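Below is one structure. I have some questions about it.
The complex is shown incomplete by one protein chain, all other protein chains being positioned as in the whole.
Right, subunit A next:
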Amino acid sequence: MFTFAKARLAVLGTGRRCVALRAFSGALRGVASSESNEESSTSENQLFDVIISGGGMVGTAMACSLGLDPNLAGKKILLLEAGHKKEMDRVPETYSTRVSSISPGSATLLSGLGAWDHIANMRCKPYNKMQVWDACSDALITFDKENLQDEMAYIVENDVIVAALTKQLQTLSDHVKVQYRTKVVKYTWPRPYHVSESIPWVQVTLANGKTLHTKLLIGADGPNSMVRREAGIPTVKWNYDQSAVVAVLHLSELSDTESSLVWSTSHQHAEELLQLDEESFVDAINSAFWSNENHSELVETAGSLFRTALSVLMPDSGSARQLPPSVAGIGPKSRVMFPLGMGHATEYIRHRVAIIGDAAHRVHPLAGQGANLGFGDVAYLTKVLSQAAFNGKDLGKSMQHLLEFETERQRHNLPMMAAVDLMKRLYSTNAAPVVLLRTFGLQATNALPPLKEQIMAYASK
């Protein structure tokens, strides 16, 4: 079985509009709302050391990671998830449409949590080679490890990851509690300085009326994070004028070969694609892979000239071009669409609050990095909290260790996000000058193995 991931950079759709929204709340760090009618001593069952809001891949991984850390043994941790528990005794026959590319760094984290074994037993696909080609020219770039023996990364269904992590969480049930089907309606923030008669903890009010307190709130509640919004953290975000259509494909090369598709295109085209019946949809995909309608004479000539020049200079560069596959059919009922955008929180932390995963940074799926950035946050925040606990610090109060988390992760995430955004913009147009630029760029990068290795190393962290 031989499946490899494709990142579709040529978008069949024109016109992009970026809307930059700067949401400045004007709030000072630490919005306070002291409840003077609250009892001054909270009942001990309801005071947690850490509450994680949001039980997706990143939130559940965070709960597992904190639960397994030896320095945090004995701390009370709670995970709140609005959906139901995702358990998977057997992997379902049909593949689910939402998948993620898991880098080796994230795979290391997951295996440290003991979840990777469950994932491997359920379903995951390592891939060794990645090929990216341009719709408007013949330029392409391939990423692969030297001998094609080592895996570049893994494609895993999101449901499988969450189910594996949930299974691990069950083994930690003595000090990590999970509450499913729990919606939070309000967060109340403490004052950063000590005032008598006011509770110094974060207060979380649930839809069922219960109130919980915590020393540190971790927001892992996705791109429209309520934690981030309520904390008044300014976010730089814009919507790409695109939606992604995801589907499971049956390829015609060998029988029983399935592949996952993520097609980023304009909203209108995405809706049209969803309306098509199966056959027409398959035709649309095939024509997108194979058509030359966007190639112009100029670009083709220039492209092939450049390629000849490169092959003279560096005869060994580039591996053999793999032709795109032909799609035979799609999985049943598997087409979904979701809007795409970019978002970055300017601060990842506040007094007694930290945000991780998509709540802190949201990227275009074209590079397969969204989940990996989130797992990177999980690993680093756990390390920071573990050290703080070993030094006897109050986990949420000392901004010093939380700041360390923010600085380190922003340093890692921002360049990645900028690169992904640049790629997206570069490939969103058919204009000849831009096409030429990206053709040359792609071919030149393809001819430089050290550069490709650097890119792969950065993306594998």
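Note that in this section contacts are C-beta pairs under 8 Å (C-beta built on N, C-alpha and C of every residue); 3 or more make two chains touch, one makes a residue touch a chain; residues count from 1.
We adopt the following convention: contacts and distances are computed from a predicted model.
Undergrad: The complex has one chain missing from view, so what does its UniProt entry call it, picking from "AP complex subunit beta", "IMA1 protein", "Ubiquinone biosynthesis O-methyltransferase, mitochondrial" or "ATP synthase subunit gamma"?
TA: Going by UniProt, the chain not displayed is called "Ubiquinone biosynthesis O-methyltransferase, mitochondrial".
Undergrad: Pick from A:W290, A:F338 or A:F390: which residue touches the chain that isn't shown?
TA: In the complete complex, the chain left out is touched by residue A:F390.
Undergrad: For the chain not shown, which residue from A:I155, A:I199 or A:V353 touches it across the whole complex?
TA: The one listed residue touching the chain not shown is A:I199.
Undergrad: Who touches the missing chain here, A:V50, A:L72, A:L385 or A:L402?
TA: The one listed residue touching the chain not shown is A:L72.
Undergrad: If you put the missing chain back, which residues of subunit A would it touch?
TA: Touching the chain left out of view, subunit A contributes residues 40-42, 44, 47, 70-75, 193-194, 196, 199-201, 215, 389-394.
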